[in-house]
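Selected chains only, in their assembly positions.
To keep things simple, chains are lettered A, B and C as they appear, and every chain counts its residues starting from 1.
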Amino acid sequence: MRRILKAAILGSTGLVGIEYVRMLSNHPYIKVSYLAGRGSIGKPYGEVVRWQTIGQIPKDIANMEVKPTDPKLMDDVDIVFSPLPQGAAGPVEEEFAKHGFPVISNSPDHRFDADVPLLIPEINPHTIALIDEQKRKRDWKGFILTTPLCAAQGAAIPLAPIYMNFKMDGAFITTVQSLSGAGYPGIPSLDIVDNVLPLGDNYDNKLVKEVSRILNETKRTIDQDNISLGATTHRVATIHGHYAVIYVTFKEDISIEKIRESLDSFSGEPQKLNLPTAPEKPILLTNQDTRPQVYFDRWAGEPPGMSVVVGRLTQINRRTIRLVSVIHNTVRGAAGGGILAAELLVEKGYISKR
Amino acid sequence: MRRILKAAILGSTGLVGIEYVRMLSNHPYIKVSYLAGRGSIGKPYGEVVRWQTIGQIPKDIANMEVKPTDPKLMDDVDIVFSPLPQGAAGPVEEEFAKHGFPVISNSPDHRFDADVPLLIPEINPHTIALIDEQKRKRDWKGFILTTPLCAAQGAAIPLAPIYMNFKMDGAFITTVQSLSGAGYPGIPSLDIVDNVLPLGDNYDNKLVKEVSRILNETKRTIDQDNISLGATTHRVATIHGHYAVIYVTFKEDISIEKIRESLDSFSGEPQKLNLPTAPEKPILLTNQDTRPQVYFDRWAGEPPGMSVVVGRLTQINRRTIRLVSVIHNTVRGAAGGGILAAELLVEKGYISKR
Amino acid sequence: MRRILKAAILGSTGLVGIEYVRMLSNHPYIKVSYLAGRGSIGKPYGEVVRWQTIGQIPKDIANMEVKPTDPKLMDDVDIVFSPLPQGAAGPVEEEFAKHGFPVISNSPDHRFDADVPLLIPEINPHTIALIDEQKRKRDWKGFILTTPLCAAQGAAIPLAPIYMNFKMDGAFITTVQSLSGAGYPGIPSLDIVDNVLPLGDNYDNKLVKEVSRILNETKRTIDQDNISLGATTHRVATIHGHYAVIYVTFKEDISIEKIRESLDSFSGEPQKLNLPTAPEKPILLTNQDTRPQVYFDRWAGEPPGMSVVVGRLTQINRRTIRLVSVIHNTVRGAAGGGILAAELLVEKGYISKR
């Protein structure tokens, strides 16, 4: 049995912070020992948190005090999870890495640093080797590892097995995302009731850029030239769960059955290593005509919310297919993805008891 | 000045029925003279109708009695508008056509009869000539003309100028549709709050089939082989207005600016003939990064709701573009489209005072 | 340790049926052995159920076949839970009672039979004695016990300790109820998006009548004349959880602190007997200015959803107070209340292994 690792959660009262707290409250060897926050320092976590998820605030955590985001106060912390917002995250995460902490970040600020992994543990686990280079180049004892944008994961997870095994030409993505992806207070209610809200070029491009990098980092069975991706992103009045419709085009005729098999059999290091937060299947396929649905499929898998549900798999023409995915954005797409990354890093020797 | 034509509205208390009533209350030469219904016969329209649209029930209409759906009671009616639901519409519309009425139908039952027009007045106006064949073959004094599925119109209207002028290869459509498209009671609330509801293969295929037929009936400046269409359709918790994301692929490199021009300058018979319900522009282009939005753009144009708003026009790669459209499903996509069709038929001599 | 009792759930695929399945999947001595349904007989439960609640369908239950609602097929069943809809429930429940089954009903059909208990276990547990009279008069081996309307429970639970201990004059209730209370398909989405839907006189009166009966059946420390109740009931676009604002008037000056104490210390037979589904506190008081809220408080207590959260306790004038409650309508207000009733009946010897 492993020794217990102590975790600090930055932004612990936020929408991803609460999922870290919830998921770690049952973790076999990672235990929350430090709840960092901003506005509510000194107050009991249970009094200040907006617990917008399933279950109840774990009782022992509810009584813990929210503390400052200061590496010098975290002597006995072994891992730092950082779901801080864009802009705020960058310098804070660097400071923690300098102070020797392994930082698992769900924030965009360092996602495209050349020496920082952008990790989906099932897809590009070998990229954690970038950490060696990062520590050497930056002369840090700690390091930063990032996980992709929640919506990028909802597209990249089903696209990875397809890209790895078939001659893809492109993918045209349309997302219908939930409100929690924008944090709190996030989207004003008057923008979303009786409306569909486009997120605009900037968000579209971010999604394309992240999915591209991740697919490029897969280990492929075939040579792949560049593929062409397009994304159109939106929010609607759902609380959790990002929905995506993906049309995939190929350079040669494809068989929908082979695509189905590659999705169904998709599995990676986390499954091989039997990591505690790894779902048995990263992709759960459904054949139902009107599934997946955000409400009914976002909590799929075990741990709940760690599997992406893929369905509506259809051949459009000889070289084009369509599929649909639902991902739980704050679980698989953020906190759960971060915990799974931490488990992989522990297994590979990148994180240990200090 | 034209003589006043008297119109009967079948299903007049339904969601499309009320738009017919609202739009015709100001019409220069079509006047509602018969409100047909089912459950509420004998009662004043204003007491039984669910007025889920803008404005108030026109006072003279509010006091009119709802009457049976019986051609024999409609001696002085010149036009029949039929937004009856699938299945119910078919035989009723035939009966009215047999009795000599011009029937403008928004229902699917006769959309693929070979001798029945499936009309978007700006796109395939010449297909009204099918009516001659229809009357001859069926030995009817009246006739049936249909308008397409609301969601098909939201895709076909922006695709038409592109298809007519450029070598399209295919189009991959994702719709996010409103609740009123399903009628009342329609979608159960528990299916839609905090959810995205896929409509399934049947609906997807219907949309593809209708858009294909309409595009095939355009007058093209270039030869077009077959194109490949895919559609993925959904409902979310919006009341009116269908949103569509469309990726269009081409057989040769295209220029986004030329596409933009073809959309911006798109216009048809209704504009040429200055029909009363024709919007100045069937397509209103927006360059705003987060528009069109369902709430803010569904009532675009004049008459309100008769223009389709198109935006997010973007080049994805040399041979692929992306655009987004918002259409008011019960106005342009149903009642308004039906009235515009009637006006074209009047102009072309297919409907006259009996 | 108790012997395992086998339970049949009628209407098992409905919104209350699924809560019975979920809550009983961990029950110490009641086990689901028969899933009755209507439309989906012969199919695996997991394939046909709309699992609109937390957690996932228990795996062993998912594979069970849905079976007919027929007492003759339920030889080894010890308890029948009946969340059947109004009208359908009445004759079916009688048939089961005649066949010797204890029937715990969440349906209105028998709620006002003079010999049928209308039970909230913490409030009027002594009324289970009506069962003796019922069996004798009707010459049944089994019996029917009912639980009140979900919304009536949300009002009756906080009113009970007040009524028992203070000279109440009246209560003026306004409810804002969730969609699941109307079942599926239930409320049409077009009635509820961007709307507040009044439920009308019939529903208002039902609530008043049930709360009146329950309060009259409390054991009071003081004499009470008749009180006057008023209710105004609504639905809004919430999925689960009924919200109620209650103004309570008194015949003499009251102290808000004494009211608070009576609510906070409220407890009953289920707590005394330590029944497995009894929450430690039937009423959880909150002092937060903007709580309770439906989203954040409906799952309160342990088991989740079994406590009613009461807050906004305020003195309006010397003889009037205001309070607000949130109840989970399909848990405490239906399935959970039914299971708690069953546990009380087991404890009192009214249900045993057949």
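Operating definition for what follows: contacts are C-beta pairs under 8 Å (C-beta built on N, C-alpha and C of every residue); 3 or more make two chains touch, one makes a residue touch a chain.
These figures come from a predicted structure and were not determined experimentally.
Here 3 copies are displayed; the structure file describes the full homo-oligomeric complex as 4 copies.
As a working rule, only the chains that are shown with their structure count from here on.
Central chain (C-alpha centroid nearest the global protein C-alpha centroid): A.
Shared residue numbers account for over half of those found at the interface formed by chain A and chain C, and the copies are therefore classed as meeting with the same residues.
Fitting chain B to chain C on Cα positions gives a rotation angle of 180°, stated in steps of 5.
Rounded to whole angstrom, the centroid-to-centroid distance between chain A and chain C, based on C-alpha atoms, equals 40 Å. Centre-to-centre, using mean CA coordinates, chain B is 48 Å away from chain C.
Residues of chain C in contact with two or more other chains: 50, 52, 193-194. Of all residues in chain A, those touching chain C in their complex are 50-52, 54-56, 193-194, 295-296, 299, 302, 304. Residues of chain B touching chain C in their complex: 15, 50, 52, 179-180, 184-194, 237-239.
The residues of chain B lying in touch with chain A in their complex are 170, 172, 174, 176, 194-202, 228-230, 232, 234, 236-239, 243, 245, 247, 249, 289-296, 312, 314, 316-317, 320, 322, 324.
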